[in-house]
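For this view, one protein chain was removed and the others were kept in their places.
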Amino acid sequence: MTPQLLIFFVLAALAVVGSLSLILQKHPIHSALSLIVVMVALAGLYLLMGAEFVAAVQIIVYGGAIMVLFVFVIMLLNAGIEEHTNFSKLAGYAGVPLGIALTGFIAAAIARSTDTVHAATTGGTIASTRQISTMIFKEFVYPFELTSFLILVAIMGAIVLAQREK
Amino acid sequence: MVPTSYYVILSAVLFGLGVIAFIFKRNIISIFMSIELMLNAVNLAFVAFSQSKGNLDGQIFVLFVIIVAAAEAAVGLGIIILIARNRQSLNVERVDLLKL
Partner (left out) sequence: MQTPILDYLWIIPLLPLLGSATNGLFGKNWPNKIVNAVAVGSTGLSFLAALEAVREFFAAGQQLVRKEYFDWIIVPGVWPGGFRAGFDLQMDQLTVVMLLVVTGVGWLIHIYSTGYMAHEGGYYRFFSYLNLFMFFMLILVLAANYVLLFVGWEGVGLSSYLLIGFYFLKKSASDAGKKAFIVNRIGDFGFMLGMFLLFRTFHTLDFNALFNSVAQQNSATEPWGQFGTFTVACLLLFMGACGKSAQLPLYVWLPDAMEGPTPVSALIHAATMVTAGVYVVARSHILFTHSETALVVVAIVGCATACFAATIGLVQTDIKRVLAYSTVSQLGYMFLACGVGAFSAGIFHLMTHAFFKALLFLAAGSVIHAMGGEQDMRKMGGLSKHIKYTYMTMLTATLAIAGIPPLAGFFSKDSILLSAFNKEGGHPLYAFGLLTALLTSFYMFRLIFLTFYGKPRYDEHHVHVHESPWSMLGPLVILAVLSIIGGWLAAPALWGGTDYFTNFLAPVFGSHEAVEAISEAAAHQLEIILAVVAVVAALLGFGVAYWLYSKPTGKPEQIAKSMKPVYNTLLNKYYVDELYAAVIVKPLMWVSRQIFWQAVDVTVIDGTVNGVASTLTVIGDGVRHTQSGNTRSYAVWVVVGAIVIIAVVFFWPEARTVVGRVQGLHLPTLTKMVRP
């Protein structure tokens, strides 16, 4: 058991526990906090893989901005413990089996897939920020500029949608 | 070294859990969070493949996914606020105007 494997298992367990907690918690704020735990765990996994920039972006943007937004909205809407209604029989009975089926499919796909997945292990190459930024501004400049557009539209949309009623 | 398949299986498990959360949770915000969980799971897979191929394209894509997720979260939460105002409830089963 190499140290990396150990760390991987710890972080993986943390992520899984966090998502289970997301499912099982009744109050949405607890689910939000669980999600933050998951994201931090994933950031750790990225670091383990050597993708430091992505890990940093994950924590800053996802954990620091998006989840904060979620928490703010929960606070704004005074979300309480969710009421237990069950109008949809279909969801009640078919939900878990479907989820497991989906997971099963993907797992099976991996199990049968090519060597790329099996044989190659994660290399220890650390992806440098310099390389990533070069790629962004050289090869992926077009999508990058488009995302700025996207964010602008999102901002406007959010403002219009959440306006206080006149 | 951790084999890539481990990461991908973890990604699959997280995705499946996200799907289950998506089906079972009744609070709209919780459903939205489950979507974020699914996106994260996919990100993990991307990064894992990117590392195993030695190609940085995967990580760039992850960046873009995060950007789009942020935009989507902003707009989506705006919609949720509207729904909450309209239906006076955050229970997704109360949003049933299409029911006969």
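In order of appearance the chains are A and B, and numbering begins at 1 in each one.
What we mean here is this: a residue touches a chain if its C-beta (ideal position, glycine included) is under 8 Å from a C-beta of that chain, and two chains touch if they have at least 3 such contacts.
Since we're looking at a predicted model, the values are computed, not measured.
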{"item": "Contact with the hidden chain (one of B:Val42, B:Val68, B:Ile81 or B:Val95)", "value": "B:Val95"}
{"item": "Residues from chain B at the interface with the omitted partner, ascending", "value": "19, 22-23, 26, 31, 92-93, 95-100"}
{"item": "Missing-chain contacts mapped onto chain A", "value": "87-88, 90-91, 94-95, 98-99, 101-102, 105-106, 108-109, 139-140, 142-143"}
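Note that in this section only the chains that are shown with their structure count from here on.
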{"item": "Touch list for chain B against partner chain A, complex", "value": "1-10, 12-21, 23-27, 29-30, 32-34, 36-37, 40, 43-44, 47-54, 56-57, 59-60, 62-64, 66-75, 77-82, 84-85, 89-91, 93-94, 96"}
{"item": "In the complex, chain A residues that touch chain B", "value": "2, 4-5, 8, 12, 15-16, 19-20, 22-23, 28, 31-32, 35, 38-39, 42, 45-46, 48-51, 53-54, 57-58, 61-62, 65-66, 69-70, 73-74, 76-77, 79, 82-88, 91, 94-96, 98-100, 102-103, 106-107, 110, 116-118, 120-125, 127, 131-132, 135-136, 140, 143, 147, 150-151, 153-155, 157-162, 165"}
